[in-house]
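Of the protein chains in this complex, one is absent; all others appear in place.
Then we have chain A:
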Amino acid sequence: MSEHDKDIDQPTGVETTGHEWDGIKELNNPLPRWWLYIWYATIAFSIGYMVVMPAIPALPGMGTNTRGLAGQSDRMAVAEQVESLRTQRSASGAALLTASLEEIETDRELQQFAMASGESAFGDNCATCHGAGGRGAKGYPTLADDAWLWSGTLEGIQYTLQHGIRHEEDPETRFSLMPAFGRDRLLERQQIDDVVNHVLSLSGREVDEAASSRGADIFAAQCASCHGEDGAGDRTFGAPNLTDDIWVFGSEYRDVYNSVYDARNAHMPAWGERLDEATIKSLAVYVHSLGGGE
C-alpha cells in the first residue's frame, strides 16, 4: 500500500490493512516478534526432523523412502515390543510346560495365564468351527455342554488337541470309522428306517413302535458293538451317547437317517503339529473350563 492511501482507524489510531467486510475493517496490528521466531524454529525443526526421521516417500528411481539417521521404524518397534512381551511371558510359559494340567488349574496365577492365552488361541484356531465360547455348530460339537465324544478330562482334551481326530498323518490320532450302512448296502432302506426309529426312541422320542422294535434287533446286531447295547455310547471309539438329548449332526429324523445311511466321520487336525506345547496346555485348560469339563 502506498503512503497516500493509508487508512487509519479513528478510535484506535491503528492503520488498517485496507480489507473491509460489511463495514468492518481489519486492523493491521503487528504480530509479536517472538511468534515469528517460533515459526522459524518450527521450520528449523522440520529440517532436522527430515534428516533424523523417515520423511520422504519413495520417488521414482529411489526404491525406498528415506530412512533417517535415527533408524526409526514403526514395524521394527512393534516387532521389538512383541519380542519383549514374549520374554516377559516366557517365565509363565515355562511354568506351563513343567506344571501338570491339574497344577495349572489349581494354581490361581498359572490358571489365569493359561485361561488368557487359551482364550486367545481358541479365538484364533478353534472358534472357526466350534464357535465363540465353544457354542458349537452342526457337525462341530458344542464344547460348553456336558457331553463328550472321546474324553472330557484335562488329559483327554489335551490328547485330542495334540493328535486330532481321524487325522491320518498322526499315527496316534483318535480314530474310528462308522460304516456307511446305506451307501455301502449293508442295510436296506427299510431296515435303516427301523433302526432310526429305534435310535430316536432311546432318548425318549415318540416313534413308530413297530418299526422301533424291528430296529432294536438290527441295532443289537450292527450298532451295539460301538454305541453300547443300551445306546449310551463308548468313548473308546468316540461313539456318541444316543440316549441323551445332544446331537452333533442334528436331531431330526432326516438328520439321523443320513447319519446311518452315509455315516459321519468328522475330522479335527492334530494341533500338536501347529501349536507349541504351552499353547496346547492352555487350550486344554480353557476348553475344560467352558462348562463341560469332567
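The rule is simple: a contact is a pair of C-beta atoms (placed from the backbone, for glycine too) under 8 Å apart; a residue touches a chain by one contact, two chains touch by 3 or more; residues count from 1.
Everything below uses one rule, namely that contacts and distances are computed from a predicted model.
Student: Which of "Hydrogenase maturation factor HypA", "Na+/H+ antiporter subunit A", "Lactose/L-arabinose transport system permease protein" or "Cytochrome c oxidase accessory protein CcoG" is the UniProt protein name of the chain not shown?
Tutor: "Cytochrome c oxidase accessory protein CcoG"
Student: Of the residues A:G136, A:G156 or A:G228, which one touches the chain left out of the display?
Tutor: Per the contact definition at the top, the residue touching the missing chain is A:G136.
Student: At which residues does chain A meet the chain that is not included here?
Tutor: 6, 8, 10-15, 28, 30-36, 131-136, 142, 144-147, 241, 244-246, 289, 291
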